[in-house]
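The structure that follows is given in the form of structure tokens.
What follows is chain A.
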Amino acid sequence: MLRVEFDEERCKGCELCAAACPQRIIVMAPRLNTMGFHPATVTEQERCISCAFCARMCPDVVITVRKEEKKRG
Partner candidate 1 sequence: MLQEIILAGFGGQGVMSMGQLLAYAGMEEDKQVSWIPSYGPEMRGGTANCSVTISDVSVSSPLISEPDTLIVLNRPSLEKFEQDIKPGGLLLINSSLVDRDPLRKDLRILKIPADDLANEKFGNTRVANMILLGAFVAITKAVSLDSVVGALKKVLPEYRHNLIPLNRQALELGAELASGA
Partner candidate 2 sequence: MITVFERPKSLTPAKTHYCPGCTHGIIHRLVAEVIDELDVREDTIGIAPVGCSVLAYNYFNLDMQEAAHGRAPAVATGIKRVHPDKVVFTYQGDGDLAAIGTAEIIHAAARGEKITTIFVNNAIYGMTGGQMAPTTLVGQEATTAPSGRNAETQGYPVRMSEILATIQGTAYIARVSVHNPQEVAKAKKAIKKAFQIQLERKGFALVEVLSTCPTNWGLTPLAAMKWLQENMIPYYPLGVQKTPEEVEV
Partner candidate 3 sequence: MAKVLMKGNEALGEAAVRAGCRFFFGYPITPQSELPHYLAKRLPEVGGVFLQAESEVAAINMVYGASGAGARVMTSSSSPGISLKMEGISYMAGAELPCVIVNMQRGGPGLGGIQPGQADYFQAVKGGGHGDYRLLVLAPASIQEMVDLMGKAFELADKYRNPVMILGDGILGQMMEPVEFPEMLDPASLPDKPYATTGAREREPRIVNSLFLDPVELEEHNLKLKEKYDHMVAEETRAESYFTEDSEIVLVAYGSSARVAKAAVDQARAQGIKAGLFRPITLFPFPKHQIQEACQNAKQVLTVEMSLGQMVEDVRYNLEFRIPVHFYGRVGGMVPTTRAVFDEIKRLVDGEVD
């Protein structure tokens, strides 16, 4: 399962997520979605720290963020 997932069809390409990402792993895809925007995307999933800054800045509820459960004991 991906740590950070983009519902690209909702993305308006505003880039606020990219600017907020401390890992600088969000890029705007060269393709266009059906609304005509270059959607935000992440290819280096393993570098995501699940901070959710991107999701917090996204005005369009594009992003779902997950993290691994901490192993107890």
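Picked so that all candidates are chains of the complex that A comes from, given by their letters.
The criterion applied here is as follows: a residue touches a chain if its C-beta (ideal position, glycine included) is under 8 Å from a C-beta of that chain, and two chains touch if they have at least 3 such contacts; residues count from 1.
Not measured: the values here are computed from a predicted model.
Note on this complex: chain A touches candidate 2; the remaining options among 1, 2 or 3 do not touch it here. Contacts from chain A toward candidate 2 in the complex involve residues 1, 3, 10, 12-16, 19-20, 37, 50, 52-53, 55-61, 63-69.
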